[in-house]
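The other protein chains are all here in position, but one chain of the complex has been omitted.
Up next is chain A:
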Amino acid sequence: MVKRCFNPDINSNNALIDPHRSMSISVEGKTEDATVSLGQYILIEGDDDDNPFVAQLRKLYTDGRNMPCFSKKTAVVQWFVRMCEVPQNKRKLLGRDPHPQEIFFYQDRSCDNEVDGETILGAVQTAPATPRTPRHATPSIPSRSAPARKPGNVLEEARARLHVSSVPESLPCREQEFQDIYNFVESKVIDGTGGCMYISGVPGTGKTATVHEVVRSLQQSAEQDEIPHFHFIEINGMKMTDPHQAYVQILQKLTNQKATPDHAAALLEKRFSAPAPKKETTVLLVDELDLLWTRKQNVMYNLFDWPTRRNARLVVLTIANTMDLPERIMINRVASRLGLTRMSFQPYTFKQLQQIITSRLNRVKAFEEDALQLVSRKVAALSGDARRCLDICRRATEICEHSGSQKNGSGLVGMSHVMEALDEMFSSSYIAAIRCASVQEQLFLRAVIAEFRRLGLEEATFQQVFVQHQALCRVEGLQPVSVSEGLAVCQRLGSCRLLLLEGSRLDLFLRIRLNVSQDDVLYALKAD
(Lines give C-alpha, C1' and ligand atoms only; values in the text may rest on other atoms or scores of the structure.)
Protein backbone atom coordinates (compact mmCIF):
# COMPACT_ATOMS: atom_id res chain seq x y z
CA MET A 1 0.00 0.00 0.00
CA VAL A 2 1.16 3.56 -0.63
CA LYS A 3 1.77 5.68 2.43
CA ARG A 4 2.00 9.44 2.35
CA CYS A 5 2.91 12.28 4.68
CA PHE A 6 3.40 16.04 4.20
CA ASN A 7 6.65 17.87 4.69
CA PRO A 8 5.85 19.57 7.94
CA ASP A 9 8.79 21.98 7.82
CA ILE A 10 7.57 23.99 4.87
CA ASN A 11 5.12 26.75 5.56
CA SER A 12 3.47 25.28 8.61
CA ASN A 13 1.46 28.13 10.07
CA ASN A 14 -1.93 27.61 11.54
CA ALA A 15 -4.00 29.12 8.81
CA LEU A 16 -7.24 27.57 7.83
CA ILE A 17 -5.83 26.63 4.49
CA ASP A 18 -2.24 25.64 4.69
CA PRO A 19 -0.38 25.74 1.35
CA HIS A 20 2.71 23.67 0.57
CA ARG A 21 5.29 23.65 -2.13
CA SER A 22 6.03 19.98 -2.17
CA MET A 23 4.92 16.69 -0.71
CA SER A 24 6.72 13.49 -0.11
CA ILE A 25 5.14 10.19 -1.01
CA SER A 26 6.39 6.68 -0.75
CA VAL A 27 6.14 4.73 -3.91
CA GLU A 28 5.31 1.06 -4.11
CA GLY A 29 8.37 -1.11 -4.57
CA LYS A 30 10.83 1.57 -3.41
CA THR A 31 12.15 2.07 0.07
CA GLU A 32 12.87 5.80 -0.10
CA ASP A 33 10.16 8.43 -0.25
CA ALA A 34 9.77 10.38 -3.45
CA THR A 35 8.91 14.07 -3.52
CA VAL A 36 6.47 15.74 -5.85
CA SER A 37 6.55 19.50 -6.11
CA LEU A 38 4.39 22.14 -7.77
CA GLY A 39 4.51 22.23 -11.54
CA GLN A 40 5.49 18.58 -11.80
CA TYR A 41 3.51 16.06 -13.76
CA ILE A 42 2.02 13.38 -11.53
CA LEU A 43 0.09 10.15 -11.79
CA ILE A 44 -3.26 9.94 -10.06
CA GLU A 45 -5.23 6.76 -9.32
CA GLY A 46 -7.59 5.99 -12.15
CA ASP A 47 -10.59 3.76 -12.68
CA ASP A 48 -8.37 0.74 -12.73
CA ASP A 49 -4.90 0.18 -11.35
CA ASP A 50 -3.15 -0.15 -14.71
CA ASN A 51 -4.19 3.19 -16.15
CA PRO A 52 -3.59 6.09 -13.80
CA PHE A 53 -4.44 9.61 -14.94
CA VAL A 54 -1.83 12.23 -15.76
CA ALA A 55 -2.06 15.72 -14.32
CA GLN A 56 0.06 18.70 -13.50
CA LEU A 57 0.27 19.76 -9.88
CA ARG A 58 -0.84 23.36 -9.44
CA LYS A 59 -1.43 23.76 -5.70
CA LEU A 60 -1.08 21.74 -2.53
CA TYR A 61 -2.80 22.48 0.75
CA THR A 62 -4.21 20.98 3.90
CA ASP A 63 -7.33 22.05 5.70
CA GLY A 64 -5.24 23.19 8.55
CA ARG A 65 -6.78 21.77 11.60
CA ASN A 66 -4.25 21.65 14.34
CA MET A 67 -3.87 17.95 14.39
CA PRO A 68 -1.91 16.94 11.29
CA CYS A 69 -3.02 13.36 11.45
CA PHE A 70 -6.64 14.32 10.73
CA SER A 71 -5.98 17.00 8.18
CA LYS A 72 -7.15 16.32 4.69
CA LYS A 73 -4.52 16.79 2.00
CA THR A 74 -5.84 18.26 -1.18
CA ALA A 75 -4.12 18.93 -4.50
CA VAL A 76 -5.36 21.21 -7.26
CA VAL A 77 -4.38 19.79 -10.63
CA GLN A 78 -4.75 20.31 -14.33
CA TRP A 79 -5.65 17.23 -16.31
CA PHE A 80 -3.81 15.87 -19.29
CA VAL A 81 -4.33 12.86 -21.49
CA ARG A 82 -1.73 10.58 -22.96
CA MET A 83 -1.64 9.63 -26.58
CA CYS A 84 -2.82 6.10 -25.74
CA GLU A 85 -5.99 7.55 -24.25
CA VAL A 86 -6.90 9.50 -27.37
CA PRO A 87 -9.48 7.60 -29.44
CA GLN A 88 -8.01 5.88 -32.49
CA ASN A 89 -10.16 7.82 -34.98
CA LYS A 90 -9.12 11.21 -33.63
CA ARG A 91 -5.38 10.68 -33.67
CA LYS A 92 -5.03 11.67 -37.28
CA LEU A 93 -6.32 15.16 -36.43
CA LEU A 94 -2.95 15.89 -34.89
CA GLY A 95 -1.29 15.72 -38.30
CA ARG A 96 2.06 14.49 -37.02
CA ASP A 97 3.61 11.64 -35.12
CA PRO A 98 3.65 12.51 -31.45
CA HIS A 99 6.37 11.55 -29.03
CA PRO A 100 5.24 8.45 -27.07
CA GLN A 101 5.46 10.41 -23.83
CA GLU A 102 3.71 13.48 -25.18
CA ILE A 103 0.60 14.63 -23.35
CA PHE A 104 -2.26 16.92 -24.27
CA PHE A 105 -4.22 19.39 -22.23
CA TYR A 106 -7.65 18.12 -21.30
CA GLN A 107 -10.54 20.24 -20.17
CA ASP A 108 -13.93 18.89 -19.29
CA ARG A 109 -16.48 20.31 -16.91
CA SER A 110 -17.23 16.92 -15.44
CA CYS A 111 -13.69 16.69 -14.08
CA ASP A 112 -13.00 17.91 -10.60
CA ASN A 113 -9.76 19.80 -10.42
CA GLU A 114 -9.30 19.20 -6.71
CA VAL A 115 -8.19 15.74 -5.82
CA ASP A 116 -7.39 13.98 -2.61
CA GLY A 117 -3.69 13.94 -1.85
CA GLU A 118 -4.02 10.25 -1.03
CA THR A 119 -4.61 9.37 -4.65
CA ILE A 120 -1.29 10.66 -5.95
CA LEU A 121 0.83 7.74 -7.09
CA GLY A 122 4.07 9.42 -8.12
CA ALA A 123 5.81 11.67 -10.58
CA VAL A 124 5.91 10.87 -14.26
CA GLN A 125 8.26 11.82 -17.06
CA THR A 126 6.46 13.52 -19.91
CA ALA A 127 7.23 15.31 -23.09
CA PRO A 128 4.88 18.29 -22.97
CA ALA A 129 2.74 19.08 -26.00
CA THR A 130 4.08 21.43 -28.63
CA PRO A 131 4.95 24.71 -26.92
CA ARG A 132 2.85 27.72 -27.78
CA THR A 133 3.88 31.25 -28.58
CA PRO A 134 4.49 33.30 -25.50
CA ARG A 135 1.38 35.45 -25.08
CA HIS A 136 2.96 38.70 -24.05
CA ALA A 137 6.27 38.70 -25.84
CA THR A 138 7.67 42.17 -26.27
CA PRO A 139 9.07 42.87 -29.70
CA SER A 140 12.53 44.35 -29.35
CA ILE A 141 16.03 44.17 -30.76
CA PRO A 142 18.70 43.80 -28.09
CA SER A 143 20.54 46.99 -27.30
CA ARG A 144 24.21 47.51 -27.97
CA SER A 145 26.95 47.50 -25.40
CA ALA A 146 28.24 50.99 -26.14
CA PRO A 147 26.26 53.79 -27.80
CA ALA A 148 26.94 54.45 -31.45
CA ARG A 149 29.77 56.81 -32.26
CA LYS A 150 28.77 60.37 -33.08
CA PRO A 151 29.94 61.94 -36.34
CA GLY A 152 33.48 63.20 -35.96
CA ASN A 153 34.21 65.56 -38.85
CA VAL A 154 32.36 67.75 -41.28
CA LEU A 155 31.89 65.04 -43.89
CA GLU A 156 30.54 62.57 -41.36
CA GLU A 157 28.22 65.21 -39.97
CA ALA A 158 27.00 65.95 -43.48
CA ARG A 159 26.51 62.27 -44.15
CA ALA A 160 24.41 61.82 -41.04
CA ARG A 161 22.27 64.81 -42.00
CA LEU A 162 21.88 63.60 -45.55
CA HIS A 163 20.66 60.16 -44.56
CA VAL A 164 17.11 59.66 -45.78
CA SER A 165 16.00 58.67 -42.29
CA SER A 166 16.79 62.02 -40.70
CA VAL A 167 13.58 63.72 -41.82
CA PRO A 168 13.57 67.42 -40.96
CA GLU A 169 10.95 68.99 -38.71
CA SER A 170 9.39 70.86 -41.58
CA LEU A 171 9.69 69.74 -45.16
CA PRO A 172 10.92 72.39 -47.54
CA CYS A 173 9.09 72.89 -50.86
CA ARG A 174 5.90 71.18 -49.69
CA GLU A 175 4.32 74.15 -47.93
CA GLN A 176 1.30 74.30 -50.22
CA GLU A 177 0.54 70.59 -49.92
CA PHE A 178 1.06 70.79 -46.18
CA GLN A 179 -1.43 73.63 -45.91
CA ASP A 180 -4.05 71.86 -48.01
CA ILE A 181 -3.91 68.65 -46.03
CA TYR A 182 -3.75 70.57 -42.76
CA ASN A 183 -6.85 72.55 -43.60
CA PHE A 184 -8.72 69.46 -44.68
CA VAL A 185 -7.98 67.47 -41.54
CA GLU A 186 -8.35 70.42 -39.19
CA SER A 187 -11.78 71.33 -40.48
CA LYS A 188 -12.97 67.73 -40.14
CA VAL A 189 -11.61 67.46 -36.64
CA ILE A 190 -13.19 70.73 -35.54
CA ASP A 191 -16.54 69.92 -37.14
CA GLY A 192 -16.50 66.40 -35.80
CA THR A 193 -17.37 65.00 -39.22
CA GLY A 194 -15.57 62.49 -41.40
CA GLY A 195 -14.13 62.42 -44.86
CA CYS A 196 -11.66 60.90 -47.29
CA MET A 197 -8.72 62.27 -49.18
CA TYR A 198 -6.63 60.65 -51.89
CA ILE A 199 -2.98 61.62 -52.20
CA SER A 200 -0.88 60.43 -55.12
CA GLY A 201 2.61 60.92 -56.48
CA VAL A 202 5.65 58.99 -57.63
CA PRO A 203 7.88 57.47 -54.93
CA GLY A 204 10.22 59.83 -53.12
CA THR A 205 8.17 63.01 -53.43
CA GLY A 206 7.43 63.44 -49.73
CA LYS A 207 3.87 62.18 -49.45
CA THR A 208 4.14 60.19 -46.25
CA ALA A 209 6.51 62.66 -44.65
CA THR A 210 4.12 65.56 -45.32
CA VAL A 211 1.15 63.72 -43.84
CA HIS A 212 3.18 62.85 -40.78
CA GLU A 213 4.17 66.47 -40.41
CA VAL A 214 0.52 67.54 -40.65
CA VAL A 215 -0.46 65.08 -37.96
CA ARG A 216 2.43 66.17 -35.75
CA SER A 217 1.47 69.81 -35.88
CA LEU A 218 -2.22 69.02 -35.41
CA GLN A 219 -1.35 67.02 -32.33
CA GLN A 220 0.61 69.95 -31.02
CA SER A 221 -2.34 72.28 -31.40
CA ALA A 222 -4.59 69.64 -29.82
CA GLU A 223 -2.31 69.58 -26.81
CA GLN A 224 -2.66 73.32 -26.50
CA ASP A 225 -6.45 72.83 -26.67
CA GLU A 226 -6.80 74.83 -29.85
CA ILE A 227 -8.62 71.97 -31.55
CA PRO A 228 -10.35 68.90 -30.13
CA HIS A 229 -8.21 65.87 -29.39
CA PHE A 230 -8.04 63.17 -32.00
CA HIS A 231 -6.65 59.72 -32.43
CA PHE A 232 -4.10 58.93 -35.14
CA ILE A 233 -3.65 55.49 -36.64
CA GLU A 234 -1.46 54.47 -39.52
CA ILE A 235 -1.54 51.35 -41.66
CA ASN A 236 0.56 50.44 -44.66
CA GLY A 237 -0.58 48.07 -47.38
CA MET A 238 2.91 46.76 -47.88
CA LYS A 239 3.37 45.92 -44.24
CA MET A 240 0.48 43.50 -44.28
CA THR A 241 0.39 39.99 -45.55
CA ASP A 242 -3.17 40.20 -46.74
CA PRO A 243 -5.61 43.08 -47.37
CA HIS A 244 -7.96 41.81 -44.69
CA GLN A 245 -5.23 42.23 -42.08
CA ALA A 246 -6.06 45.94 -42.31
CA TYR A 247 -9.07 45.37 -40.03
CA VAL A 248 -6.93 43.53 -37.51
CA GLN A 249 -4.33 46.26 -37.39
CA ILE A 250 -6.84 49.10 -37.15
CA LEU A 251 -8.68 47.35 -34.36
CA GLN A 252 -5.50 46.62 -32.50
CA LYS A 253 -4.32 50.19 -32.73
CA LEU A 254 -7.75 51.53 -31.69
CA THR A 255 -8.57 49.25 -28.80
CA ASN A 256 -5.54 47.03 -28.27
CA GLN A 257 -7.69 44.02 -29.01
CA LYS A 258 -6.62 41.02 -31.03
CA ALA A 259 -9.10 39.40 -33.36
CA THR A 260 -9.40 37.50 -36.59
CA PRO A 261 -10.01 39.62 -39.70
CA ASP A 262 -13.72 38.79 -39.90
CA HIS A 263 -14.31 39.45 -36.25
CA ALA A 264 -12.29 42.65 -36.35
CA ALA A 265 -14.33 43.87 -39.33
CA ALA A 266 -17.54 43.24 -37.42
CA LEU A 267 -16.26 45.03 -34.32
CA LEU A 268 -15.11 48.04 -36.33
CA GLU A 269 -18.40 48.16 -38.17
CA LYS A 270 -20.19 48.27 -34.83
CA ARG A 271 -17.85 50.88 -33.46
CA PHE A 272 -18.18 53.25 -36.37
CA SER A 273 -21.93 52.97 -36.86
CA ALA A 274 -23.11 53.05 -33.24
CA PRO A 275 -23.73 56.50 -31.83
CA ALA A 276 -21.59 57.29 -28.81
CA PRO A 277 -21.84 60.56 -26.92
CA LYS A 278 -18.19 61.32 -26.31
CA LYS A 279 -16.17 60.15 -29.20
CA GLU A 280 -12.86 61.39 -30.46
CA THR A 281 -12.20 61.87 -34.12
CA THR A 282 -9.97 59.21 -35.60
CA VAL A 283 -7.49 60.11 -38.34
CA LEU A 284 -6.55 57.04 -40.32
CA LEU A 285 -3.60 57.09 -42.70
CA VAL A 286 -3.63 54.31 -45.28
CA ASP A 287 -0.31 54.10 -47.10
CA GLU A 288 0.18 52.02 -50.26
CA LEU A 289 -3.55 51.91 -50.89
CA ASP A 290 -3.28 49.83 -54.07
CA LEU A 291 -2.20 46.81 -52.04
CA LEU A 292 -5.60 46.75 -50.31
CA TRP A 293 -7.28 45.79 -53.53
CA THR A 294 -9.26 42.57 -53.40
CA ARG A 295 -11.55 41.10 -55.99
CA LYS A 296 -14.68 42.20 -54.20
CA GLN A 297 -12.95 45.40 -53.00
CA ASN A 298 -14.72 45.10 -49.67
CA VAL A 299 -11.72 46.35 -47.66
CA MET A 300 -11.53 49.56 -49.65
CA TYR A 301 -15.30 49.88 -49.64
CA ASN A 302 -15.43 49.68 -45.86
CA LEU A 303 -12.57 52.10 -45.39
CA PHE A 304 -14.31 54.72 -47.48
CA ASP A 305 -17.80 53.92 -46.27
CA TRP A 306 -17.16 54.32 -42.55
CA PRO A 307 -16.37 58.06 -42.77
CA THR A 308 -19.77 58.65 -44.38
CA ARG A 309 -21.58 57.29 -41.31
CA ARG A 310 -23.06 59.99 -39.15
CA ASN A 311 -21.40 58.90 -35.93
CA ALA A 312 -18.12 57.61 -37.20
CA ARG A 313 -15.96 60.74 -36.96
CA LEU A 314 -13.35 59.14 -39.13
CA VAL A 315 -10.95 60.98 -41.44
CA VAL A 316 -9.22 58.69 -43.92
CA LEU A 317 -6.11 59.86 -45.75
CA THR A 318 -5.02 57.46 -48.47
CA ILE A 319 -1.70 57.45 -50.28
CA ALA A 320 -0.75 55.67 -53.48
CA ASN A 321 1.54 56.18 -56.44
CA THR A 322 -0.73 56.48 -59.44
CA MET A 323 -2.97 59.45 -59.97
CA ASP A 324 -5.78 57.57 -61.70
CA LEU A 325 -5.93 54.69 -59.23
CA PRO A 326 -9.58 55.33 -58.22
CA GLU A 327 -10.72 55.29 -61.82
CA ARG A 328 -8.54 52.38 -62.80
CA ILE A 329 -9.05 49.75 -60.16
CA MET A 330 -12.04 50.75 -58.10
CA ILE A 331 -15.59 49.89 -58.92
CA ASN A 332 -18.02 52.77 -59.00
CA ARG A 333 -19.46 52.54 -55.54
CA VAL A 334 -15.97 52.49 -54.01
CA ALA A 335 -14.63 55.33 -56.14
CA SER A 336 -17.66 57.49 -55.43
CA ARG A 337 -17.24 57.03 -51.69
CA LEU A 338 -13.60 58.03 -51.94
CA GLY A 339 -14.87 61.33 -53.22
CA LEU A 340 -13.13 64.00 -55.17
CA THR A 341 -10.77 65.44 -52.60
CA ARG A 342 -7.57 64.62 -54.39
CA MET A 343 -4.08 65.87 -54.23
CA SER A 344 -1.11 64.97 -56.33
CA PHE A 345 2.52 65.49 -55.40
CA GLN A 346 4.58 66.56 -58.38
CA PRO A 347 8.14 65.27 -58.74
CA TYR A 348 10.65 67.72 -57.35
CA THR A 349 12.22 70.18 -59.76
CA PHE A 350 15.94 70.80 -59.65
CA LYS A 351 15.55 73.98 -57.64
CA GLN A 352 13.47 72.22 -55.05
CA LEU A 353 15.94 69.37 -54.77
CA GLN A 354 18.74 71.84 -54.30
CA GLN A 355 16.79 73.58 -51.60
CA ILE A 356 16.10 70.30 -49.86
CA ILE A 357 19.79 69.43 -49.70
CA THR A 358 20.80 72.89 -48.56
CA SER A 359 18.20 72.92 -45.83
CA ARG A 360 19.31 69.49 -44.66
CA LEU A 361 22.94 70.50 -44.57
CA ASN A 362 21.93 73.61 -42.66
CA ARG A 363 25.17 75.56 -42.50
CA VAL A 364 27.39 72.48 -42.48
CA LYS A 365 29.71 73.45 -45.28
CA ALA A 366 30.57 70.25 -47.07
CA PHE A 367 29.55 70.74 -50.67
CA GLU A 368 30.55 73.06 -53.45
CA GLU A 369 27.58 74.92 -54.95
CA ASP A 370 28.16 73.55 -58.44
CA ALA A 371 28.30 70.02 -57.19
CA LEU A 372 24.91 70.36 -55.56
CA GLN A 373 23.46 71.84 -58.68
CA LEU A 374 24.76 68.98 -60.80
CA VAL A 375 23.20 66.37 -58.54
CA SER A 376 19.85 68.07 -58.38
CA ARG A 377 19.70 68.70 -62.10
CA LYS A 378 20.61 65.14 -62.90
CA VAL A 379 18.08 63.63 -60.49
CA ALA A 380 15.34 66.05 -61.50
CA ALA A 381 15.88 65.10 -65.12
CA LEU A 382 15.59 61.39 -64.34
CA SER A 383 12.94 60.94 -61.67
CA GLY A 384 12.63 63.80 -59.20
CA ASP A 385 13.06 61.33 -56.36
CA ALA A 386 14.45 63.03 -53.27
CA ARG A 387 15.71 59.74 -51.86
CA ARG A 388 17.93 59.25 -54.90
CA CYS A 389 19.29 62.75 -54.54
CA LEU A 390 20.21 62.24 -50.91
CA ASP A 391 21.77 58.86 -51.57
CA ILE A 392 23.99 60.27 -54.29
CA CYS A 393 25.13 63.12 -52.09
CA ARG A 394 25.91 60.67 -49.35
CA ARG A 395 27.95 58.52 -51.73
CA ALA A 396 29.77 61.62 -52.95
CA THR A 397 30.87 62.45 -49.41
CA GLU A 398 32.31 58.95 -49.12
CA ILE A 399 34.20 59.31 -52.36
CA CYS A 400 35.48 62.67 -51.23
CA GLU A 401 36.66 61.20 -47.96
CA HIS A 402 38.64 58.49 -49.71
CA SER A 403 40.30 60.78 -52.19
CA GLY A 404 40.88 63.48 -49.58
CA SER A 405 44.21 62.17 -48.40
CA GLN A 406 45.74 62.19 -51.86
CA LYS A 407 44.52 65.42 -53.39
CA ASN A 408 44.53 67.74 -50.44
CA GLY A 409 41.94 70.01 -52.00
CA SER A 410 39.49 72.27 -50.23
CA GLY A 411 38.04 69.35 -48.27
CA LEU A 412 34.69 70.01 -49.87
CA VAL A 413 32.78 67.63 -52.05
CA GLY A 414 33.51 68.84 -55.54
CA MET A 415 32.31 68.24 -59.08
CA SER A 416 34.58 65.28 -59.70
CA HIS A 417 33.31 63.40 -56.65
CA VAL A 418 29.72 64.00 -57.56
CA MET A 419 30.38 62.94 -61.13
CA GLU A 420 31.89 59.71 -59.91
CA ALA A 421 28.96 59.02 -57.60
CA LEU A 422 26.45 59.75 -60.35
CA ASP A 423 28.34 57.50 -62.69
CA GLU A 424 28.38 54.70 -60.15
CA MET A 425 24.69 54.87 -59.40
CA PHE A 426 23.15 55.62 -62.75
CA SER A 427 25.33 54.00 -65.37
CA SER A 428 24.38 50.64 -66.70
CA SER A 429 26.80 47.87 -65.98
CA TYR A 430 26.22 45.88 -69.14
CA ILE A 431 29.08 47.43 -71.03
CA ALA A 432 31.55 46.82 -68.22
CA ALA A 433 30.30 43.26 -67.97
CA ILE A 434 30.86 42.64 -71.67
CA ARG A 435 34.33 44.15 -71.53
CA CYS A 436 35.33 41.93 -68.66
CA ALA A 437 33.84 38.78 -70.17
CA SER A 438 36.17 36.01 -71.31
CA VAL A 439 37.30 35.68 -74.92
CA GLN A 440 34.86 32.92 -75.74
CA GLU A 441 31.97 34.83 -74.20
CA GLN A 442 32.80 37.88 -76.26
CA LEU A 443 33.07 35.73 -79.36
CA PHE A 444 29.70 34.20 -78.61
CA LEU A 445 28.11 37.64 -78.37
CA ARG A 446 29.67 38.51 -81.68
CA ALA A 447 28.34 35.28 -83.16
CA VAL A 448 24.86 36.18 -81.90
CA ILE A 449 25.02 39.53 -83.64
CA ALA A 450 26.41 37.99 -86.83
CA GLU A 451 23.56 35.48 -86.87
CA PHE A 452 20.98 38.20 -86.23
CA ARG A 453 22.36 40.13 -89.18
CA ARG A 454 22.27 37.06 -91.40
CA LEU A 455 18.70 36.19 -90.46
CA GLY A 456 17.44 39.74 -90.22
CA LEU A 457 15.68 38.74 -87.00
CA GLU A 458 16.24 39.48 -83.34
CA GLU A 459 16.15 35.84 -82.35
CA ALA A 460 18.16 32.75 -83.24
CA THR A 461 18.53 29.19 -82.00
CA PHE A 462 21.66 28.04 -80.25
CA GLN A 463 22.50 25.74 -83.14
CA GLN A 464 22.57 28.62 -85.59
CA VAL A 465 24.68 30.78 -83.31
CA PHE A 466 27.02 27.90 -82.57
CA VAL A 467 27.86 27.47 -86.26
CA GLN A 468 28.80 31.15 -86.40
CA HIS A 469 30.74 30.81 -83.17
CA GLN A 470 32.86 28.00 -84.54
CA ALA A 471 33.54 29.96 -87.71
CA LEU A 472 34.61 32.95 -85.62
CA CYS A 473 36.89 30.74 -83.53
CA ARG A 474 38.63 29.58 -86.68
CA VAL A 475 39.01 33.13 -87.93
CA GLU A 476 40.51 34.20 -84.63
CA GLY A 477 42.89 31.26 -84.65
CA LEU A 478 41.43 29.66 -81.54
CA GLN A 479 40.69 26.01 -81.09
CA PRO A 480 36.96 25.48 -81.83
CA VAL A 481 34.93 24.69 -78.73
CA SER A 482 32.75 21.63 -78.30
CA VAL A 483 28.96 21.89 -78.09
CA SER A 484 29.01 21.35 -74.31
CA GLU A 485 31.47 24.17 -73.83
CA GLY A 486 29.55 26.42 -76.19
CA LEU A 487 26.38 25.75 -74.29
CA ALA A 488 28.14 26.52 -71.01
CA VAL A 489 29.34 29.85 -72.39
CA CYS A 490 25.81 30.61 -73.54
CA GLN A 491 24.35 29.72 -70.15
CA ARG A 492 26.86 31.92 -68.36
CA LEU A 493 25.85 34.88 -70.50
CA GLY A 494 22.22 33.99 -69.86
CA SER A 495 22.61 33.78 -66.11
CA CYS A 496 23.90 37.33 -65.86
CA ARG A 497 21.15 38.39 -68.27
CA LEU A 498 23.24 39.66 -71.14
CA LEU A 499 21.28 37.15 -73.17
CA LEU A 500 17.70 36.07 -72.71
CA LEU A 501 17.42 32.30 -73.00
CA GLU A 502 14.75 29.65 -72.97
CA GLY A 503 15.00 26.61 -70.72
CA SER A 504 18.25 24.72 -71.17
CA ARG A 505 16.45 21.40 -71.74
CA LEU A 506 15.84 22.48 -75.30
CA ASP A 507 19.56 22.12 -75.83
CA LEU A 508 20.44 22.91 -79.45
CA PHE A 509 17.08 24.45 -80.14
CA LEU A 510 16.91 26.97 -77.34
CA ARG A 511 16.21 30.42 -78.66
CA ILE A 512 18.54 33.29 -77.89
CA ARG A 513 17.78 36.99 -77.70
CA LEU A 514 19.98 39.87 -76.71
CA ASN A 515 19.06 41.77 -73.54
CA VAL A 516 21.23 44.73 -74.56
CA SER A 517 21.10 46.69 -77.75
CA GLN A 518 23.39 45.52 -80.54
CA ASP A 519 25.07 48.91 -80.55
CA ASP A 520 26.04 48.56 -76.91
CA VAL A 521 27.58 45.17 -77.56
CA LEU A 522 29.52 46.42 -80.57
CA TYR A 523 30.66 49.50 -78.67
CA ALA A 524 31.83 47.40 -75.73
CA LEU A 525 33.68 44.96 -77.95
CA LYS A 526 35.26 47.55 -80.19
CA ALA A 527 36.56 50.02 -77.64
CA ASP A 528 39.56 47.94 -76.61
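Just so it is clear, a residue touches a chain if its C-beta (ideal position, glycine included) is under 8 Å from a C-beta of that chain, and two chains touch if they have at least 3 such contacts; residues count from 1.
Keep this in mind: contacts and distances are computed from a predicted model.
Asks: Which one, "Origin recognition complex subunit 4", "NADH-ubiquinone oxidoreductase chain 3", "2-oxoisovalerate dehydrogenase subunit alpha" or "Light-independent protochlorophyllide reductase subunit B", is the UniProt name for the chain you do not see?
Replies: Missing chain, per its UniProt entry: "Origin recognition complex subunit 4".
Asks: Using the document's definition of touch, tell me which of A:I190, A:M415 or A:A432 contacts the absent chain.
Replies: Reading the full complex, the residue touching the unseen chain is A:A432.
Asks: Check each of A:Q88, A:T241 or A:N362 against the chain that is not shown and name the one that touches it.
Replies: Residue touching the absent chain, from the options given: A:T241.
Asks: Check the options A:S165, A:Q224, A:N256 or A:N362 and report the residue that touches the missing chain.
Replies: That would be A:S165, which touches the missing chain.
Asks: Could you please point out the chain A residues that touch the chain left off the display?
Replies: 131-134, 137-149, 151, 156, 159-160, 163-167, 202-204, 238-242, 245, 248-249, 288, 291, 321, 385, 387-388, 391-392, 394-395, 398, 402, 424-426, 429-430, 432-433, 435-441, 463, 466, 470, 478-479, 481-485, 488-489, 492, 495-498, 507-509, 515
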